[in-house]
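Missing here: one protein chain of the complex. Every other protein chain is in place.
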């Protein structure tokens, strides 16, 4: 069902764990739907110095969290904001169609964490862009 | 589908053939239904001295003709008249349910031949007894 | 051992050894349920998808247009009922032919009890449906045309490409029962403009109890078997993996070289057919002289009845059929033979010989030796034959 990259990020997830004193935290998802993703950020000079996650969810949710935190490490907040679900799924070499929402969750988690940081900095939160457009583009393995 | 007795009477039918100058002939059945049976009788002193048949039809029709002519040979006309379809099917050790009508045809063939003889003798033809009763009783192999 | 000459390939065929070999690992070793997540299940899943690609490629479809079923009958039922019930709001009229298999005809008859109306197109004396008749029968309430690719009794091959062209033009879905045609006639669902196509494994040296329905993308079709999410939610039931694998392998082999394979069978068939017509007087060939399946002979021997011919042939080890296999146990003469205009008594005397991979030239000689004697024997008992001789 999952390709090797996904399985690698599921079996050996990068950046797992709660962060002590994070600069921004985003929690998205819903236990009713079977997935909750919590992204922790440490920000230095407008850059993501460290990013970790805690995830309750399926293989794709855990792999997406792992990949998403990898992708945003070292990026400026603007760059990190631009990491779309498509980018996450792409970096994972594709997700099954019914699992693309996990990569969407990762994008949302990053956004939530960045805006949490901005809020703490008393900055205006950034606005979400239309989601549908991303989802249409996202490629994926056959089921 | 057929038991050994039926197959024997089909593969080695007794009394096949047209009779020259028969005393009675009965033809029953209908080519539309796929079977025609013709019974020929030679009568001496009120007895069936000889009986032969010609049949167009399935295996059961041919076997029933063969068995029916066997059964009536040597019998008085009264006895021959009483040979029912049940007797024919029974002597054949049973027929599949959907083939019981072939034994009925044999009974009808005998009756037709006897009445043909009686007509030629300027005797009143005998009346058919109710057919349904016989058919109900008739046993048969499972299909 | 007693001699066995099998000439009933249209009824069913043995599973080819290569096909059985392909199936064997999936009974007891690679037995995983493809819906499951683990590695064992992925092997089954891949086997299913591989077979789907084999079936698709054999008929020019794409794999996601192929759905596995339990055989030709289920495929026919699904295509016809599924189309009818899903399009009820659009219309209630179905067009078919008078010589379809019972899986189509009885399904249509059932739909008539459910308020649909069905046109049964007549055929000419060779069993051909006229595309013009199809065209003229279409009304604005027509929701389906279903005409078989080739007939199972008399072997007549229908002009499905012309019918496909017409139905496509008129925007009416076209289903064809290709159960007898696969491996015998080249079929390309795109070129032939076919919207749905039924096939059945055991007719081309694959296993029994497995078939497929091709459904062109975009065709509206309700489900026949509801339940689990198998076959992309369109046909419920744990997949018959060995059956599916066998179907894939069998159709690949059956369609690899249709002209080469059929030429060999047709050569035997032609010699046998000519020999029978030559040796046995008062014999009619049913079906079309050239537009027919390469393996099919259907003849009527006047004055005798088919079942008794079969029994005598069986006593000589020859397996044959009178009409379709299903009708052998019934008392009705074949609806196909009646539709091509045979009188009842002639229809009753019909014999179908269908050749195939089990036959060799010696079989032809053997049948040519046995069959005329059998006919002669039965005629010698037949009052109709006696009357005809008398009459001449």
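Order of writing sets the chain letters: A, B and C. Residues in each chain are counted from 1.
Here, a contact is a pair of C-beta atoms (placed from the backbone, for glycine too) under 8 Å apart; a residue touches a chain by one contact, two chains touch by 3 or more.
As the structure is a prediction and not an experimental result, all values here were calculated from the model.
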Quick one: which of C:122, C:237 or C:281 touches the chain that's been left out? C:237
Omitted-chain footprint on chain C covers residues 4, 6, 8, 11-17, 20, 27-29, 31-33, 35-41, 69-74, 76-77, 101-104, 106-107, 109-110, 200, 202, 207-210, 223-230, 236-243, 307, 310-311, 313-314, 318-321, 324-330
Where the missing chain touches chain A, by residue: 1-2, 7, 10-11, 13, 16, 18, 27, 31-38, 53-59, 61-62, 98, 143
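Keep in mind that, in the parts below, only the chains that are shown with their structure count from here on.
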Inter-centroid spacing, chain B versus chain A (mean Cα positions, whole Å): 90
So the centre of each chain is just the mean of its C-alpha atoms; given that, what is the distance between chain B and chain C in Å? 40
Determine the centre-to-centre distance between chain A and chain C, using the mean Cα coordinates as centres, and give it in whole Å. 55
Two or more other chains touching the same residue: where does that happen in chain B? none
Overlap residues in chain C, where contacts from two or more other chains coincide: none
